[in-house]
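Missing here: one protein chain of the complex. Every other protein chain is in place.
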Amino acid sequence: MGLAAPQAAMAPGLLSAAGRERLAFMLLVAPALLFAGAFYFLPIAQVLWISVSEPRPGLGNYAQLFTSTSIARVLATTARICAITTAITLVCSYAVAYALTHARPTIRRLLTIGVLLPLWVSVLVRAFAWMALLRREGLVNTALLASGLIDHPLGLIWNEFGVVLGMVHYMLPYGILPMAVQMRQIDPALAAASRGLGAGAFETFWRVFLPLSLPGLIGAGVLVFIFSLGFYVTPVLLGGGRTIMVAEYISVQIMDLLRWGTGTMLATTLILAILVALGLLSRVVDLRQLFGAR
Amino acid sequence: MRQQGRNVGAWLVICFLLLPITVVFPISVTDRDYLSLPVSGVSLRWYANLFTRPEWISSIGQSLVIAVCSMVIAVGVGTLCAIGCWRRGSRVSEAIRVLMLVPLIVPTIVYALGLYRLWVRLDLLDTYTGIVIAHAVTAVPYVIIIVSTGLAGFDVRLEQAARNLGADLRQTLWLVLVPSLVPALVSSAIFAFIHSWDEAVIVLFIAGRGLFTLPRRMWDGINDKLDPTMAAVAAVLITVTAVLLLVDLVLKRRQV
Partner (left out) sequence: MQEFAEDAAVILAERGRGLSRRRLLAAATALGIAPSLAARAAVPDVVLCNWGGDAIKAMTDAFVVPYEKATGGKMVIDGSGPANGKLRAMVEAKHVIWDMCDSGVAGIGELGPLGLLEPIDYSIVDRSHILPEFGYKYGVVNYMFSSVLAWDTTQVKTTLSPADFFDLKKFPGKRMIRKDSQGMLELALLADGVAIDKLYPLDQERALKKIASIKDELLYWTTGAQSQDLLRSGEAVMGWLWHTRANLLKQDTKGRIDWSFKGGLIQPGLWTVPKGNPAGKQAMVAIATLQAVPGQITLLGAMGNGPANPLASSSVPADLMSVDPGSPANLAVQARISAPWYEANYGASLKAFLDMVSS
């Protein structure tokens, strides 16, 4: 900022340097705010208003959060499965992103191809591919039985295991790419310096690289967790119908039961819960510092 | 040695990622008329379906146009916003950045409901414009998160140096910042594209008899039987992408 000041003094205009910065900021965020404001927040506000106007005006729908055991269970199931999915995805993504950053160009390109190709497979085809693989008489069980590793077919699908497996698989590219993008920018000289000063490979990783990769980790974590909250098709098809998550529950309220008050109430609750969680996260971890803002 | 050991975990994950893909190919040549592994023989009729039946070709065309348009809008709008919030670093800009994540949090069916009403008033139902806007605005969160992450490691001194050398905001952005953001931009573009390419909930709500994107065609017979042609679509896309990327790899090796 200080370096920019002399420039401002040399170019007198209507605005001070601070004023020009503020204008620049507003110009940069205006398109997004206007676009999202008109085409997202406006319609969504009208819909979410239904949560306090239907079936009767007031907060009756929100009271269900405390009185309805089924809603409590759905929310708990969703939180649990999304947390598990995110944790597993982050660990696996980190391994791939790390390899992507440190590998030779050829290996790096091959890894990237491996990460990008699954994106072409739509969620329906993926679900059926998993069914073909994980069924009692599916390819995985057949291979395991043939090799003698197991005696009876494993229950790999129609349960939470299948759901988490399917969700992790879908999420991996969304974890890997943001992490890799950020890891690339970590100055390799820092790790080299650490080794030069005598630290072992693990210590260098733990105390130098990992902290530096935190923004990527958190960015990926936020993306994966929030994204997984809205999952519908995978849990329904791979869970045998037993794992009812909040996206499916809301859909039933809106599309079948016409309980729009309850459905929009749950959507509003999700928004508030996530915003609060992100707010808390920014207390624990200084997000501005993390994302390198000046 | 250690280098290879470090990569083992990564390769295991990649194998896991590719596992269902390998199954997609057998499914695409099934002899049954629903999504399944071949039972007593293989049949190429799903590929024939794909390349000769006008419905599937037009669906792919529609999806492509919509996905590209919404990707461009989302990446443009989202990148500018992410850069603005990054430069500002105030509470307000943080709040804006978090606010722009809301489209990712809200279940799509709820948004589709609100969108429907608005589109009826604006007469945008069953139009390309209507779908492109909806897909773009719901893809912005992806762009914001990834570009913010990409900005996290940007060396601020580079921008300061550019300003010192006399560059104005536009030049700084275009010649210094954006080039270093290329990986982030490419990643967010990919996600924005796939988001639109795969999006079914909004399309099923907003489209009438005119718009028949690929996801809509896939979900069309969901009550009945799932058309294996969708597996052929995936197989073709995977093959084309893999070939292109491998060719690119070989060419780059030759250069080096």
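Worth a mention:
In order of appearance the chains are A and B, and numbering begins at 1 in each one.
One rule holds for everything that comes next: a residue touches a chain if its C-beta (ideal position, glycine included) is under 8 Å from a C-beta of that chain, and two chains touch if they have at least 3 such contacts.
It should be emphasised that the depicted structure is a prediction, and the values quoted were computed from it without experimental measurement.
The shown chains contacted by the absent chain are A, B, with contact judged over the whole complex.
Among A:Tyr94, A:Trp120, A:Trp158 or A:Tyr174, only A:Trp158 touches the chain that is left out of the view.
Think of the hidden chain as still there; on subunit B it touches residues 34, 36, 109, 113, 116-117, 120, 125, 204-205, 207-209, 220-226. Touch with the hidden chain on the side of subunit A covers residues 69-70, 73-74, 77, 131, 135-137, 158, 236-237, 240-244, 249, 252, 254-260.
Assume only the chains that are shown with their structure count from here on.
Distance between subunit A and subunit B, defined via averaged C-alpha coordinates, is recorded as 15 Å.
Taken in their complex, subunit B has these residues touching subunit A: 2-3, 6-7, 9-11, 13-14, 16-21, 23-24, 26-27, 35-37, 73, 76-78, 80-81, 83-89, 93-94, 96, 98, 100-111, 113-115, 117-118, 133-134, 136-138, 140-142, 144-146, 148-154, 156, 160, 163-164, 166, 169, 183-184, 187, 190-191, 194, 198, 214-215, 218-219, 226, 230-231, 233-234, 237-238, 241-242, 245-246, 248-249, 252-253, 256. Residue ranges of subunit A in contact with subunit B, taken from their complex: 3-4, 7, 21, 24-29, 31-33, 35-36, 39-48, 92-93, 95-96, 98-100, 102-103, 105-107, 109-126, 128-130, 132-133, 139, 169, 172-174, 177-178, 180-182, 184-186, 201, 215-216, 219-220, 222-223, 226-227, 229-230, 232, 246-247, 250-251, 254-255, 260, 263-264, 267, 270-271, 274-275, 278-279, 282, 287-288, 290-294.
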